[in-house]
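Okay, handing you the structure first.
Note that one protein chain is taken out, while the other chains of the complex remain in position.
Every chain is named by a letter (A and B) in the order it is written, and numbering of its residues begins at 1.
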Amino acid sequence: MVMETDVLIIGAGPAGLAAAYETASRGLDVTIVDESISKGGQLCQQTQILRTLPSPFLAMRGYELANTLINQLDEFSVRYLLGHRMIGTYKDGSIGITDETNVFPVNPKKIIVATGAAEKAVPFPKWTLPGVITVGAAQTLVNRDFVTPGKNAVIIGSSDFAMDVAIQLSDVGVNIIGIVESLPKILARDAEKTEHIMQRSIPLYLRSSIKEARGNGEVEEIDIQFPDRIMTEKVDLVCVDGGRTPILDAFYQLGCSFGFQEELGGWLPQYNEFLQTDCKDVFLAGNAAGISSQGALLITGRIPGVRVCEELNIISKQEAEHERASHWKELENLEAKLFPEKWEARLNHIKNYANPLLKDQFIS
Amino acid sequence: MDKTTIICRCEEINCEEIEEAIGHDARTFDDIKRLTRCGMGPCQAKICISLVADVIHEQTGSHLHEIPLPRMRMPISPIKLETLATNSTTFSSVKSVMDEVELEEGKVR
């Protein structure tokens, strides 16, 4: 009952779909697993316009990009295992997938892990009260489930992501009481977003942080700490942006080694310029390979796709090298400009490929 | 961090309890987990992992990259026993205690 396939991709988010295009369009037999019943990953609920995408994509909204990536696979034979998830590995290295009725092994020639990122929590007294959620959760409620999560909200954090969510909440009628940022400046790189926020007269509180939340059974009030005073606000929604970190479980079970790059989200699998981990047949893509911008993530799906084709002798070494060079060039264009520190960290990470901080995790 | 702040929401472990474990020389997430149950809840540490690292960093001054990743476990997310089970009743490496009782010349050894 073992399922065989050339390429198994874990995660049908933008990175997984980009990797699928590289491999399936060249004729490989590709299987994509996603625990969700729909394709597109976390892109589906993103309504903001993405401006810096790699060619051939023009600026478009997040969900439009998701649809584009899905549609361009239509003409190729791709096996989708939606509502399926990877739960672990067998002794012989095959991957254990469940459809919630059974667990079965899949034995791919190559595996590309594109499991994305998780949002980090932000701790303060009573952060576990209902009504305190992550910015991503707020976005999902508003744009996917069409639920308005509150009337009066405060946003903790001022990254591009937090700003987008503030705008998206405000669009559906949530009153944004303020955006709270502990640093002396706004973190968002996209100045247009800050402008939008200003236009809507949403207050930006710099050098401030949340001191505590209060409420009986749900959040009712928060204290915002400024250098010189405390401000109390009545709210029923607190959206926190604690940053994101790569989801590593699949890599851990596959036996990959790990390193650390603060700018890319902390711990992440070791990989080389092919986006190949130190387990020979295991590749990675997307936010799992370091938190970056949407445009950059697509390219991190293409790079391992090309290498897989090369290793499976679908394309020649020259062609692969040519493709690779152009992908890296484009990645540099997209990443180095907007997030120079991420680009630095990525190059550093690749340089440290042979020196993982954590390896042989199962040997005691 | 305020001592009463919850760090592990699944197991309701607060900052003070984590700090106490660190006071007993716990240095990694897994050390703290075994002492306090922090991280053993339904989310299997997915929420508290980074919060604990921050407390360790705050208390010991270790850099975040010096605080090892916790051990990650199968199943990657929870799964029903009946889904895992293949319903076979022959076991190869799983033993029954009775099988282990050894008889010698018809007598318990």
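We take it that a contact is a pair of C-beta atoms (placed from the backbone, for glycine too) under 8 Å apart; a residue touches a chain by one contact, two chains touch by 3 or more.
In the analysis below, contacts and distances are computed from a predicted model.
For the chain that does not appear here, its UniProt entry gives the protein name "Sarcosine oxidase subunit beta", which is one of "Fe-S cluster assembly ATPase SufC", "NAD(P)/FAD-dependent oxidoreductase", "Sarcosine oxidase subunit beta" or "Phosphate transport system permease protein". Considering A:L50, A:L81 or A:V103, the position touching the chain not shown turns out to be A:V103 (whole complex). On the side of chain A, touch with the chain left out of the figure occurs at residues 87-91, 96, 103, 105, 253, 255, 362-364.
Although one chain is hidden here, its contacts on chain B can still be listed: residues 24-28, 30-31, 34-35, 37, 40, 42, 44, 73-75, 78-82, 84-89, 91-98, 100-103, 106-109.
One rule holds for everything that comes next: only the chains that are shown with their structure count from here on.
Inter-chain centre distance (chain A to chain B, centres taken as mean C-alpha positions): 26 Å. Remark: chain A residues 35, 85-89, 96, 98, 100-103, 118, 120-121, 123-125, 127-128, 212, 242, 245, 248-250, 252-253, 258, 260, 262, 266-267, 357-358, 361 touch chain B in the complex. Per the touch definition, chain B reaches chain A in the complex via residues 1-2, 4-7, 9, 15, 46-48, 50-51, 54, 64-65, 68-69, 71-72, 74-77, 79-80, 83-84, 86.
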